[in-house]
Every structure is written in C-alpha cells, then in structure tokens.
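The complex appears here minus one protein chain, its other protein chains still in place.
== chain A ==
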Amino acid sequence: MSALSPKSGSPADCAVTEGHVGLPVLDPPPTAAPDTGKTKNGEWQPYIVGFACNWCTYAGADLAGLSRMQYPPNMRLVRVPCSGRVNPQFVLRAFQKGADAVLVAGCHPGDCHYGTGNYFTRRRFLLMQRLLTFMGVDPRRFQARWISGSEAPKFRDVVTELTEQVRPLGPNRLWREVEP
C-alpha cells in the first residue's frame, strides 16, 4: 500500500472529519441468517477493530474503565503510538479478515502528542473512506474520531454508536467470501 501523505496545505484547510461523509450505501443488504461474527443468544453481534493512539484515545478508554462506564463489548482496541501510525494496510487487513467495522481514533487536531500526526490521519482517512466506498464498503463501517484522554464519556458514546450503526448493516461479507 503506498502512502497517502499530503505534502502541502495547512491543517485548517481540511474540515474536522467526524463521522462519515455521506456517501451512498453500497453494502449488500443484511441477510436474515448471517454467517460471520459471533452470536449471542442467537443474535448476531458486530465485531469492530479499533486503532487507538496511546496518548489520547487509549487514555480516554482507560479513563472510561476507571469511571466504570459501561459500553457494548463489541470493539477490540489495538494500541498504536499515534493515529498517524495507522497504515491503510492495517484497515484493509481488518476488513479482509472479517472485521465488521474499523475505528481510527486519536487526539483532537492540534493536540497531537507528536505535533502533526493526526493531521495526516485526517487526510488519509478521507481518502481511505472514498477508496473503501469505491470498493463497495459502506462508509459507516470505517470511521475516525478524535477522543482526548479526558473524554471517557465520548469514548463510551462512540463505541456504543458505532456498534448500533453497524448492527443494521449486518456482517461484512464482502471480502470474507473472496478469501481463499
């Protein structure tokens, strides 16, 4: 996967990319009897992979734990030093291996521990979402969020919302079926 690294433009030239960008839904409609994902009491559960930057979102998730906030157990967080470390390859791999949704989360723009990492994330995310949509993935399955170390309630809400948004989409069968 080649890099999608923008070379020019100030951080302000790009709107904050909360949520999806309103592209058409291209996923196949959910089937009555999904064949992937874990089931609980016979009900299909979405399986979400999250990439969290060590300094903000991972800390925010820790705080959610310390505050004993409850959220659905559907997401598994992968710790990365910075959201800018998330190679588009990792996202593709997660979808390829059957993740129903992927979240990339980092510090708020301007608050990156490394100064500029999340600006690159922001631009890569926009491009990635377009690419995935082109490939037939519903944009709701791939989202980016800025969650600071003190925003535990936001982390809880993001996980809850994402789970509920993905649930009606059903399992991600697009690539699992072509896998050998």
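Definition applied: a residue touches a chain if its C-beta (ideal position, glycine included) is under 8 Å from a C-beta of that chain, and two chains touch if they have at least 3 such contacts; residues count from 1.
Rule of thumb we're sticking to: contacts and distances are computed from a predicted model.
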Complex member absent from the view - protein name from UniProt, among "Malonate decarboxylase acyl carrier protein", "Branched-chain amino acid transport system ATP-binding protein", "ABC transporter permease" or "Heterodisulfide reductase subunit A": "Heterodisulfide reductase subunit A"
Contact with the hidden chain (one of A:46, A:117 or A:139): A:117
Those residues of chain A which, in the complete complex, touch the missing chain: 2-3, 5, 7, 38, 40, 47, 49, 54, 58-59, 61-66, 68-71, 73, 76-82, 84-90, 93-94, 97-99, 113-117, 120, 124, 156
